[in-house]
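Complex shown without one protein chain; remaining protein chains in place.
Each chain carries a letter (A and B) given by its place in the written order, and its residues are counted from 1.
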Amino acid sequence: MTIMPPRKHGDASDGMVGGRLTRFEGSLKLTGAATYALEYPIDNLAHAALVQSTIAAGRVVSVDVTRALASPGVLMVLTPEDDLGLRVSADWQGNRPEDKPYHPLPREVQFNGQSIAAVIAESREQATEAAKLVVVTYEETSPVMSIDDPAAGEGKLMDNLTIGWGDAEAALAASPVRIESEYSTPREYHCAMEPHGLTAKWDGDELTIWEPSQWSHGMARMYAEWFAMDYEKVRIISPYIGGGFGSKGQPLAYGAVAVAAARKLGRPVQLAVTRPQNFTSYGGRAATRQTIALGASEDGVLQAIVHRGRTETSVYMDYPEQTGAATPILYKVENFSSQSRVVPVNTVTPGALRGPGKNPSAYGIESAMEELAYKLDMDPLELRLKNYADHDYQSGKPWSTRMLREALTQGAAAFGWEKRSQQPRSMRDGKTLIGWGIGCGTFPVIRAPSEAMIRVLANGRVEVVSGSIDMGQGTYTILAQTAAEALGVPVSQVDVLLGDSRMPGSSIAGGSMLAGSITGAVHKAAIAARDELIGLALNETGSPFRDTGANTLSLVGGRIEASRGGGPSLSLQELMQALGRDELEIRRNTLAENAQTPDDQKQAWTTMSKVQGPTSGDLSMHSWAAHFVEVRIDEDFGTIRVSRMVSAFDCGRLYNPKLVESQWKGGIIMGIGQALLEEGVVDPRNGRTINSNMADYLVPTNADIPDIEVISVGVPDLDASTLGGKGVGEVGIVGVAPAIANAVFHATGKRIRDLPITLEKLM
Amino acid sequence: MTRTIHLNLDINGKGYDLDVEPRVTLLDALRDHLVLTGTKKGCDQGQCGACTCHVDGRRVLSCLTLAAQVEGRQVETIEGLSGADGTLHAVQAAFLEQDAFQCGYCTPGQIMSAVACIREGHAGSDAEIREYMSGNLCRCGAYNSIVAAVRQAAQAVVPATKEMADA
Partner (left out) sequence: MRDFSYLRASTLDEARQAVLQAGASILAGGTTLIDLAKCGVAEPETVVDISHLEGLSGIEVTPQSVTIGALSRMSDVADHSGIQAEMPAVSESLLLAASAQLRNMATIGGNVMQRTRCPYFRDPGTFPACNKRNPGSGCSALGGITRNHAVLGTSEHCLASNPGDLAVALVAFDAVVDLGSRRVPFDEFFLLPGDTPDRETVLQPGEMIIGLSIPKSAAAKNSTYLKVRDRQSYEFAAASAAVGLELEDDGRTVRDIRVGLGGVATKPWRARAVEQALIGKVLDDATIKAASLLAMEGAVAQSDNTYKIDLVPRVVARAIETVSTDKSGGLA
């Protein structure tokens, strides 16, 4: 028996991989029929509301719940007094060093806005109002308010983030041209449009949780560990997620509270985290400070990069925002040194926000490169091309694919860069100063195993089943395309089921790793399903092909027939009938053959322990971007508007360019917000984030965003993933903020080194 | 005991009876009491536009509207927009074609806002669309496509309206 090779990738028709298929689940979202976590009608539901601390550091001495308990409809108040019986869970890597209790409503206050009590009532309104009646008495201790607080100190050196080669300090000292600057970014927040929250329901010892999740399996595992129960007894349901951007990859304290309350109460409990509470219930991007010194020859050849980073973390966990992540790999440099510190302050532990590490890192190095270009009086584009990295100088490995040169040159051509004048303040339109800037971006290819199931039903429809999630990246769509192409059926014949931890395992939708990972698994399962169908058609009793003497069959356009033509031609439905089958189910994963035990599998889907970084093999694999920006600045008011933008990307092969373009633009727009608007403002007296709402924490509106042109310069990278794609989701934002800061300098002659660039900084 | 009142609300042309506390907002009435969850809660503070629906044909924020206030008025939500047979409204169809959404959470509000924006005559240029759609935040950043979709739908809707007026 020979089996026809699968159809070539990149079929032009929309339903195949590489096609511009419209969003697969689109109609459900457009009509309001897509159900997000808090939208499942559940009988006998009680509602929980959080009480958060109003001091930055100290100890809860007492909680007076008398008035809250007496308030109408209140069923229960949970406080630090209540031992909820939880155990600490393992971390993302699966490490669980010691078994100790976990208190999601702790007595120790570590930051302002920490959840310390919860009120559960019959209605949302009753719980919310009663929560205001809880009176907490504290014993305050002296907090560290922010990275700028003199009490914060220099922080802890993160040895594992120290990078170096050559002799950077000496090379810098010997360089005829040098620049050195400090760059800073504030606390930034995800602000996904869907606030966090969950509904938890116990049925005996089984737990169902409806919660927006970027990682259904990982979150189910962590809930199971908290509540000391079997992983299999926890089910996370999350078919639609109203944006995550890194914030919805793990269960959080409020989740533990809701689940514990539901168990204690014997009723399903819904906890909706209010918008202000979203600013402190999980961490946004850490505030960062980095100093970068560049040394170059007089003709602009980089001699040395010295980078020192400091980033905020909490007082109870070290979360390094890696400001040295992009610094070593963007340019050719023989001498390099980077050190990173974390500075504990009284904040919720920061977390991953779109392009973690790479984003502030690129802001630093790409601002510094532009400063160097002006010092050299050299076109910033020319400086970047001159120092183009022919390989990865950090790992010493060759790139898998790196089309950054093409991104720079094609982006420049589309933007009209050659019309630029070098001098700052040389372009204006009346009182409007005009400036152009460049920023490069990068994000690593992170690979992880996944599994997938293909189910062929008696009616001929094909189901793709995966516990992976779609928070808007397009998982539904590209999995339908992948399965349709590999199986040889029209995409209209395919259904996709996602977002349930009971479904086949998958990597996290984070680190831009999901698409490459899950398409690999679906492709493998679909090929296996096709082979299985053909094998059955050739060999099973009842199959009209059995006696045709054919030894090959093909499945094309949903019909199975002899590859040479002639003879029977059956639809999948007809074939399933002929075979007398109700269903054909094929499950495949992309774990190594020798790592297929149940433990291996559980580890793979619920921890990060099998995740491989960009240089884990012989190559160095990354996505790349070059952003070109025009800003228009009112010279009297300092108001900045981005008026034009062209961004060119190398993300390898695009599984669905229409959706990729949307995601790139989304990243770019978040970058515009980061550059010009976004800043968590902390009251220096009590550590409170005082702009914890969508009116005061400014994200871009429609009016802030010009038409953005995006260009793909990538080529398939089959080392990066089965189908040749590299990560798409995060690289869009990386490099946008420096491009804008650079354009602002070009327009005004003012170098603003602390984001966001608000109007008073330019006045 | 908290006070409850009886309301009869006209939503998408259908009457709904419900007993709620007077403080229940239209948004919570729709989502928690009537299982009309297409209208989304993004901020609950009038700052994001996700809860946009129409009252007497005008776009408003249901999070700052009491359910009690709209008794006697006509409420239209995203669930009432497409045809009974599931045919998408011109604005919904344009959103699909232009990929004017990603996560989908702000989308019903964007669409209700876009329908009104066109009806108000505020879709005359891209700049006008941008400004009049700025009350609907989208964190996924679908703004370019939203403008394209509104422009496309306006071109589809306006001639149709004009034809009706001419006829």
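Following the convention adopted for this analysis, a residue touches a chain if its C-beta (ideal position, glycine included) is under 8 Å from a C-beta of that chain, and two chains touch if they have at least 3 such contacts.
Quick caveat, the model's predicted, so the values are computed rather than measured.
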Full-complex contact with the absent chain, from B:Thr52, B:Ser82 or B:Gln98: B:Thr52
Statement: The listed residue (A:Pro700, A:Gly714 or A:Gly727) that touches the chain absent from the view is A:Pro700
Message: Considering the whole complex, not just the chains shown, which residues of subunit B touch the missing one?
response: 2-3, 5, 21-23, 25, 44-46, 49, 52, 58-61, 63-66, 68-69, 72, 113, 116-117, 120, 122, 130-132, 134-137
- line: Omitted-chain footprint on subunit A covers residues 54, 72, 112, 125, 128-129, 132, 634, 636-639, 641, 676-677, 681, 683-686, 688, 690-691, 695-696, 698, 700-704, 756, 758-760, 763
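The working rule: only the chains that are shown with their structure count from here on.
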Message: Can you work out the whole-Å distance between the CA centroids of subunit A and subunit B?
response: 29
Field: Touching residues on subunit A, where the partner in the complex is subunit B
entry: 22-23, 25-36, 38-39, 41, 72-73, 123-126, 190-195, 240-245, 272, 274-275, 471-474, 658-659, 661-663, 665-670, 693-695, 699-703, 705, 707-708
Query: Where on subunit B does subunit A make contact in their complex?
result: 1-2, 21, 23-24, 28, 31-32, 35-48, 50, 77-79, 81-82, 86, 88, 92, 95-97, 99, 101-108, 111, 126, 129-131, 133-147
